[in-house]
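First the structure, then my questions, so here it is.
Apart from one protein chain that is not included, each protein chain of the complex appears where it belongs.
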Amino acid sequence: MDLANNIQNINNPVLLDYLNTKILTNDPFKKPFVENYKYAQLNKHINIDFKASTFEIPKSLLDISFEISSQPHPEVDLLETIQNWNFHNSDSIFRVGSLVNRKSIQINLDNFKENILLLDLNKIQNNIQIEASPSSSKVLIIYNANRNQEVPQSIFINSSKQSNLEIVHFDLSNKKSFLYFQSILETGSSLNFTSIQYFNNHTRNEFYASLDSECNFSLHGLNYDNKGLNDNYSFIQHLKPSSSSREIFKSIISDGAITNFQGKIYVDAIAQKTDGYQMSRSLLLDSHSKANNKPELEIYADDVKCSHGSTVSKINQDQLYYFNSRGISTEIAKIILKKAFLMEVLNSIRDTQVKELSINLIDSLLNGH
Amino acid sequence: MAATQKTIEQVNKLGNNEYKYGFSTDVEEIKPPKGLNEEVVKFISAQKNEPEWMLEWRLNAFKVFHKLPHPNWAKLNIPKIDFQDYYYYSSPKSLADKPKSLDEIDPEILKTYEKLGIPLKEQEILSGVAVDAVFDSVSVATTYKKQLNDLGIIFCSISEAIKEHPELVKKYLGSVIPVTDHSFSALNSAVFTDGSFVYIPENVRCPVELSTYFRINAINTGQFERTLIIADKNSYVSYLEGCTAPMRDENQLHAANVELIALDDAEIKYSTVQNWYPGDAEGKGGIYNFVTKRGACRGVNSKISWTQVETGSAITWKYPSCILQGDNSKGEFYSVAITNNKQQADTGTKMIHIGKNTSSKIISKGISAGYANNTYRGLVNIHSKASNARNFTQCDSLLIGNKCGAHTVPYIESSNADSTVEHEATTSKINEDQLFYCQQRGLSSEDAVGLIVNGFCKEVLQHLPMEFAV
Partner (left out) sequence: MLEIKNLHVSMEGKKILKGLDLKINQGEVHALMGPNGSGKSTLSYVLSGKEGYDIEEGSITYKNKNLLDLEVDERANEGLFLAFQYPMEIPGVQTSFFLRTAINSKRKYLGKPEIDSLEFAKSMRGVAEKLSISSEMLKRDLNVNYSGGEKKKQEILQMSMLNPDMAILDETDSGLDIDALRIVSEGVNNLRNNNNSFLVITHYQRLLNYIKPDFVHIIADGKIVKSGDYSLALELEEKGYENLAFNK
């Protein structure tokens, strides 16, 4: 309740737009809205205070990819897309926030001959609609560092039939950032999404995915060394039979940071044979930091296999002892154990080059550069 | 009263609409006019000959009630409740003057309890269980009173306790669930009618199960019971409540507040077998069961354990919770919630870890059939000072058919680095291999389902008191 009041008290154009809109639901202040933002401290998100960008894209990223941000792309009006949304129980500030900037650019990944593509969000102010043609197989790196734009950005991903798309999202050194990802998976498509978030000061990422039949969606997230508030929300809906989704979030939390994970698996009554898995694990390294987890299952079909788990703990003391007993100092053992903790996420990246790059990145972070 | 048996029966009858406690009893009643206002609050207090301080407490709560919004966290579709359309007090006329012995009680009422399997007469009372029977708004009788008195144990209706033990009531009533917690806790505080009061003195281990049996009989009547259990240092008590109501087409409101307090080294085990009338197959009628249950482990090494079997009511929300204040205190929550037809349940627990070395365990089993929706909602909160706190949570849901829903909504909040929180949840349908195996051995499919569901729930059912578990 406080949350709703807080929001109403803030005179912010993005929010007012949200409050005034009736496009999405008849009653935007229904309970789900408040529940979806349980830990988000929206009022903090709203006071946008972006600092100028100083961070450069690592050269290694450019080495393996073709940069698509600076290419010309057709612009479209978002409204039509929004009216066709078919999401259950998913009011989002970001999709409505995006309406402030109604223009959206369209990118078809298959217009590029390169296999690995780089999208630098700092170079595109618009919302983005990404299209993967039927049977295409691409790797897209979405790079989001030191944003200097004020509007939350929405990225729509359309995985056409039988396509096989991999997205690796780097999110770092953001004073404040809000991203809204919406993925539509058509029959037989596969989307492997990995989100690597570190050094952030204040971020919220929302991941929506809607699955048709026989799709594979995987979402792996990694949180390391964030300051302030780091907030991830996911909503994965299974609308047709025989699809599987797998979601794993790993967070290492320290130095007074607050890390929130809220995720829901929704299984429609006709989506029989769904296989859904969700896991959030946090390593809480000190007692002035905070871990909030709210994993949710909402299931209406009976022939399904769905499970979720969530843990918050410190570094396993028995493992630490085992390292010590082999002569490895506590300091080094902790670095190795932290990396081991994060490896499950990094190993989910299918493209070997991008995976190696990500592992090197985490290595350098863990070893203090 | 064999809960396990009931569970099997309940599941066996999935799809049928049989509620065997649906009869009503013909008794003359004393009622205030329908509706909710200050006069009704005064009426209730006067009926109970309450002292002035209690009336003031009620009136204050009534003021608070108007200021608070209704709870909206639950995943429930609750029709608008017209608070003016209920009677807030109903007492069988024959109980107007508290009967001095069972012989003076209206035989119709005694018969009611016999039919429910709760004999109250001395020669027939359940061995090993002391019962407080509550009929609509008043306590009918309490068995085993003398034996308990000898040990210094107080087990009586809350109305009696207000008069006889005001110092204890004043000290603890509302100390775990503040009047201002939410609108229903305020409403209950204003208009609560009866319920049980238990005080276990220092170093006493209560030798029998204490039990209250709640029965809503009168039409259009809200039942607002209030239970307060205090376990003093190094004491132990096991308490069980049961509830049923007649089949009626109107929805009836039941909003209880239950407060438990465990001091140093004390242990309270609280079990509920909730079998209010769930409404018919079309979702007509049934009880709205909005219950606030909370226990405070105030003392070091104290322990509170909740076990609930929820099969009845049209709509249920309840979250029996533990506030683990004392160092080394323990909280446990074992729950089976079965929903069928158009029933809705949103239930779970809250474990608030404040003291050091506190631990909690949550085992929840939800079964959903027909058009029902069953939600587990549970909070585990570890304060930053709660070093070495431990929690383990396991929630399993079973779906029978694809018109129903099973939902799991845990809230896991930790701000202590030396603590461990683990949550696991699964949702599945009945294992077809198990079903096939049972059928191959000659069990009917209904028996097989019953058997498997019982196995699914066993982990929880075995925590019910001996007298009620099979």
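Each chain gets a letter, A and B, in the order it is written, and its residues are counted from 1.
Here is the rule we use: contacts are C-beta pairs under 8 Å (C-beta built on N, C-alpha and C of every residue); 3 or more make two chains touch, one makes a residue touch a chain.
A quick note: this is a predicted structure, and the numbers were derived from the prediction, not measured.
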For the chain not shown, touching visible partners are A
Out of A:Gln71, A:Asn111, A:Ser135 or A:Gln317, the sole contact with the unshown chain comes from A:Gln317
Omitted-chain footprint on subunit A covers residues 317-319, 321-330, 332, 336-337, 339-344
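As a working rule, only the chains that are shown with their structure count from here on.
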Cα centre of subunit A to Cα centre of subunit B, whole Å, reads 41
So, in the complex, the side of subunit B touching subunit A is made of residues 69, 72-73, 75, 382, 384-385, 387, 397, 399-429
The residues of subunit A that touch subunit B in their complex are 1, 31, 34-35, 38, 269-270, 272, 282, 284-314
